[in-house]
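Only a part of the assembly is drawn; its chains keep their places, and the rest are absent.
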Amino acid sequence: MSTVFPQLAWWDIADPSNSELDELARRFDLHELQIEDCRHRPQRPKAEEHENYLFAILKHVHNEGELRFDDVDLFLGRDFLINVRDRDSAMIAQVKARAEQEQITRLDRLFYLIVDEIVDGYQPVLDKIAEEIGDIEDVVLDRPEPETLARIFSLRRKLVDFRRVASGMREVINTLVRREGGVLADDLDPYFRDVYDHVIRTVDMIETYRDLLSGALDIYLSAVANRTNEVMKVLTIWGTVALPLVIITGFFGMNLKLPWVNDPYGTDYAVGLMALSTVAVLVYFKTKKWF
Amino acid sequence: MSTVFPQLAWWDIADPSNSELDELARRFDLHELQIEDCRHRPQRPKAEEHENYLFAILKHVHNEGELRFDDVDLFLGRDFLINVRDRDSAMIAQVKARAEQEQITRLDRLFYLIVDEIVDGYQPVLDKIAEEIGDIEDVVLDRPEPETLARIFSLRRKLVDFRRVASGMREVINTLVRREGGVLADDLDPYFRDVYDHVIRTVDMIETYRDLLSGALDIYLSAVANRTNEVMKVLTIWGTVALPLVIITGFFGMNLKLPWVNDPYGTDYAVGLMALSTVAVLVYFKTKKWF
């Protein structure tokens, strides 16, 4: 018998394809569909109460460039706790450490510890996202570069995924909070309410971040529009300043009987005309407040 | 009597206009409006409980460039199962194969198999859509071409249709899950809950894909705006570099008493002036960080 704690009937199945899971399923009469759920990952978060046990699929999150969500499956009966996982050995080690430190002797309390550990894992991911959004907001107005755009959309994709998972988790924890009787003792109620507060807060923050990110995208687009406007203005001002000069020089380049051709000050007159037209155009744009 | 399985009262009506359906309607006292529903396709998904039987309209999906949704109508009584369909013979063959393999002898279990088969058919379509979105996301930022736009909108149209169907199916399966008594035995509850999870997941994923796709459209528009901005900059920089040169060459083309005309280094001076103006303009844009 492979238990994590000698004194507690806690099985930690690190590999869902392990035949040990089949043995446990037979021994504790676990439903075949749930065993399938453990093996066909990923599943949606859910919690189901059976006559003799509670089955929950929870989502553990890793921020590795992209967000990765791992299923953690839990079967809690009166005299057994089974968790099935794929990776996440660090998380289980953490739970084990906390359980030893708090000298846990009840299986439902152990169950709570795992749930709490998983939900606590959302906070650092949120903090990282908040930090990235702050970075983006700092640069987006002044430097609307395509890379910033790519960062906005990569973050947005993360939030889309995270929201789906967190909403599912909220429902699951809500089921645990509202349950009546069953394998979880009532004195755990405030603890699960506390976890529920954390999940709600997570969903809230994700919504807030989506709002901020969509604001950042709006800034980006506004900034690009502004910049195009600026570029256009430069082109228009320069072009409009230059055109009269081109026409004047062209005029005096004509092989016709032109005025001033033999006047020694002819060039000065022409240059004077060009200066005048330039000043006129600049004054015109000045009154239009273009620069 | 035409049954699919000799030992089970299962009628598979492949052609809704078949008169056999009228016979069965008379024999099992099926409601005329439901027979009409079978014949006037397409209908919305629905499930209705009657005294003696359960009637359900389900939606089978095919991804053939466009999504095609076929109605599958099911009548389940205590001693009969009738399915009416238009095409979809592959799906029924599949159900038959599974029923033989699992040695099904109950009609309600057979009913579950059909429902499960239909809902399972959504997953490959979702996977294909996810793949297409991935393709689009890969190219949209770098190459915002009209073809990409056309692909985004074709996918969006698919998702609009799929969402409508999947939402309808969710309600139908939910009705099956929440039913009390009736022609479906209670030991099928976990199985229908499992199907329900699949449909919910489908609706979830569709929403997620819509989010991602609307993100891709935003990227597209941002990328086009960016590119227009880039094009404008090129035009502005080249134009602004060229204009002084045009004016200078024009100036020395005038038929007036110009300076440097007889100076052997006149051309060198003029070229020097032109180089200077070019450098000045380029330095100006450099300080403005335009390139």
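Quick notes
To keep things simple, chains are lettered A and B as they appear, and every chain counts its residues starting from 1.
Rule of thumb we're sticking to: contacts are C-beta pairs under 8 Å (C-beta built on N, C-alpha and C of every residue); 3 or more make two chains touch, one makes a residue touch a chain.
Just so it is clear, the structure is predicted and the values come from calculations on it, not from any experiment.
Shown here are 2 copies of a single protein sequence; counted across the entire complex in this file, the number of copies is 5.
In the analysis below, only the chains that are shown with their structure count from here on.
One copy, chain A, sits rotated relative to the other, chain B; on C-alpha atoms the angle is 70 degrees to the nearest 5.
In whole angstrom, the spacing between the mean C-alpha positions of chain A and chain B is 23. Partner chain B is touched in their complex by these residues of chain A: 31, 33, 43-44, 46, 48, 144, 146, 149-150, 153, 156-157, 160-161, 164, 217, 220-221, 224-225, 227-228, 231-232, 234-235, 238-239, 242, 245-246, 249-250, 252-255, 258, 260-264, 266-267, 270. Here chain B touches chain A in the complex through residues 141, 190-191, 193-194, 197, 200-201, 204, 207-208, 211-212, 215, 218-219, 221-223, 225-226, 228-229, 232-233, 235-236, 239-240, 243-244, 246-247, 250-251, 253-259, 290, going by the rule given at the top.
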